[in-house]
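Just dropping this structure here.
Here the complex is missing a single protein chain, while all its other protein chains stay put.
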Amino acid sequence: MMFLINPNKFNKAADFLIKPILVLSIILFSLGLLFSFYLSPEDYQQGSTVRIMYVHVPSAWLALLTYAIMTLYSIAALAFRIPFGFIINTAVAPIGGIFTLICIISGSFWGKPMWGTWWVWDARLTSVAILFIIYLVIIFMNLSFENRVVREKVVAIFVLVGSINLPIVKFSVDWWNTLHQPATISKLSKPNIDPSMMIPLIIMTFAFAMIGLVIAILRIKTEIISRKSNLG
Amino acid sequence: MILVKDLSIERSNKTIFNNVNLSLGSGNIILLKGKNGSGKTTLLKTIVNIIDPSSGSIYWKGKPLKKNLYDFYNHTTYIADKTSSLSKLTVQDNIKIWKKIFLSKINNSQIESILKTLKLDNYLNQKVSSLSFGETKKLEFLRLIIEDKKIWILDEPLSSLDDESIDIIGQTFQDHRSKEGSIIFSSHQNSDIGVTEEIRL
Partner (left out) sequence: MKFLNKIVSFYYREYKLNLSGLQDILTNIIFFFISIFIFIFSIGPDRETISLIGVGILWTLLLLSSTLSLRKFYQDDFENGNLLITHLNGFSFGFIAILKTFSHFLFVQIPFLLSIPIACILLNIVNDKLIYLFISFSIGSLILSCLGSISSSMNLMNQRNFLLGSVIVMIFSIPVIIFSVGIINMEENFNSLINILFGILLIVFAINPWASGLCLKLSLENN
């Protein structure tokens, strides 16, 4: 598991893994599209708009997952002095930002026919919007500091402080009475979603994760190279 | 009292200096010489524990510096290449603030005589922003007297000063030496202040 914290070992593992992951992501994504558009039933209430869920939910999960990964690596980088964590932070932030943006946009496409409005000031929506702003601030911080050593540590501190938002996003549907529906899939109880919808959802989640992973590997590799040659 | 052993500093993959050894006993005056960018300021900042060295160690009274940092700070005056006086306030106010901050026991007549030798006594009620750069720099040296510490760490104290002021400072250095104090300062110009040891970077 050393390749998760050591740049050189990561490079080797990435060279070995990137092609299978790329192929896997293409297969999963086309399979997922096939399932979500043709092989899954329409909802009896929502009609065809239910298919937006297959983009919305995976991107939301991955936006949160990306931030959680950044938080873990920030702790590792600051507390255990593992500089690889800083590399992950700079490389992964835009990916998480894009996932959040996809989540927000697809959500409002769903909200227009269902709730009759593009945007509601609801706890879940607002906290995700804040998550998006936090991602943007991280990206801007990466752009605006001139000194690299200061920049990466400050970004890591900001990621840690901003991670307060994560549980708020996750539990906002339980803590407050919101318009957004509560989680249908959780570990504690049996999922109350039909398997015919569950399968495309899971396939799409893995497809999204794999696509994100491919981009992340490429970005991390460029980041490692630019650090070695002292460009960034 | 200060012992620097095999100190090397590396910043963003660039070595600034390698294996510097230095020992500062009481009554010593050490001059750090070097060109611009040779790491004089970095070395001084490392000695006051602002920058962490990449390798090597610093000892204070035989113990690692980090272990009794605040005891070290209690005996040290550090003057950076910037002037720390508050430019919006008058010279007198600045002196008053310094006396309070450093819990100084120096009495006013002593300060007045020093101001006279530094030729700052006419500016007492003027704002610091109206002084020239050399004069603010001289005002900064007043902190050495007010703080009244054993060890002086000075970054480029002689730059942008006239010969007369340099003589006064040399005199002050000798006075401090005779009181068993020790000084470490950096400079890029030659001067005949009674330096006991010279280190090239």
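Worth a mention:
Each chain carries a letter (A and B) given by its place in the written order, and its residues are counted from 1.
Here is the rule we go by: a residue touches a chain if its C-beta (ideal position, glycine included) is under 8 Å from a C-beta of that chain, and two chains touch if they have at least 3 such contacts.
Because the structure is predicted, anything quoted here is derived from the model rather than measured.
Here the missing chain is touched by one residue of A:G32, A:P58, A:G96 or A:G162, and it is A:G162. Within the complete assembly, A:I133 is the residue of A:I133, A:L166, A:M198 or A:I215 that touches the hidden chain. Only one of the listed residues, A:F29, A:W115 or A:F145, touches the absent chain: A:F145.
When you scan B:K35, B:K82 or B:K116 for touch with the missing chain, the hit is B:K82.
Interface residues of chain B facing the missing partner chain: 45, 48, 50-52, 70, 73-74, 76-78, 80, 82-89, 93, 97, 100-103.
Although one chain is not drawn, its touching partners on chain A can still be listed: residues 78, 130, 133-134, 137, 140-141, 143-147, 149-151, 153-154, 157-158, 160-162, 164.
One rule holds for everything that comes next: only the chains that are shown with their structure count from here on.
Chain B has its Cα centroid 52 Å from the Cα centroid of chain A.
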